[in-house]
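One structure, pasted below without further comment.
With one protein chain held back, the other chains of the complex are shown just where they sit.
What follows is subunit A.
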Amino acid sequence: MMHFLAVYGWSLLGKTWQHIYISGISLGLGVLVAVPVGVLLTRVKNRVASVVVSIASMLQTIPALALLAFMIPIFGIGVKPAIVALFIYSLLPILRNTYIGMNDVDPSLKDAAKGMGMTNWQSIIKVEVPLAGPVIMSGIRLSATYVIAWAALASYIGAGGLGDFIFNGLNLYRTDLILGGSIPVIILALIVDWLLGKLEVAITPKTSQG
């Protein structure tokens, strides 16, 4: 192990950074798109919402490697197509949880908000999103785990990241390289999930003084 770190230490750090970078950007974009769209879906006809959610679910079912491969003719190889593919993957859990979380807010609270003279926007910002926050956040956590895991595949289209170790290991029958790539991915996923868990608690609205 020490030997592995001595030889590959710097490279490992670099690849880990790449991995974080790819996943982070994809997830960030996913949140930026899926949360507003999820919110918007609660304001359109149910039929429209269910169509959008099914499209997102469909995208989710495309095998990861295939999706990555599809990106090549459009975006070439490298980081960019990887980010786009992972971004697409991150959408569904966030979108679905946002939509469900918003819809699950007690209708009488939404009614009270409107009845007191909140605009649609004020009701979303002051009432619905805060109350749906924990559900939205757990969607983000789920996406984060997916994205980090699948980012390992991004190496296949030349995006770098910890997947480089894994694919090299597979090609060279080198278990140490495979493990050296996989274990950091797992650790990374666990840490991010833990951090986002903390964040989830932080954004869960207080409902008592204690």
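As a convention for this text, contacts are C-beta pairs under 8 Å (C-beta built on N, C-alpha and C of every residue); 3 or more make two chains touch, one makes a residue touch a chain; residues count from 1.
Note that in this section contacts and distances are computed from a predicted model.
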| item | value |
| --- | --- |
| Candidate names "cysteine desulfurase", "Acyl-CoA dehydrogenase, C-terminal domain", "Quaternary amine transport ATP-binding protein" or "Neutral metalloproteinase"; UniProt protein name, chain not shown | "Quaternary amine transport ATP-binding protein" |
| Subunit A, residues in touch with the chain not shown (by the definition above) | 106, 108-109, 111-119, 122, 127, 130-131, 205-209 |
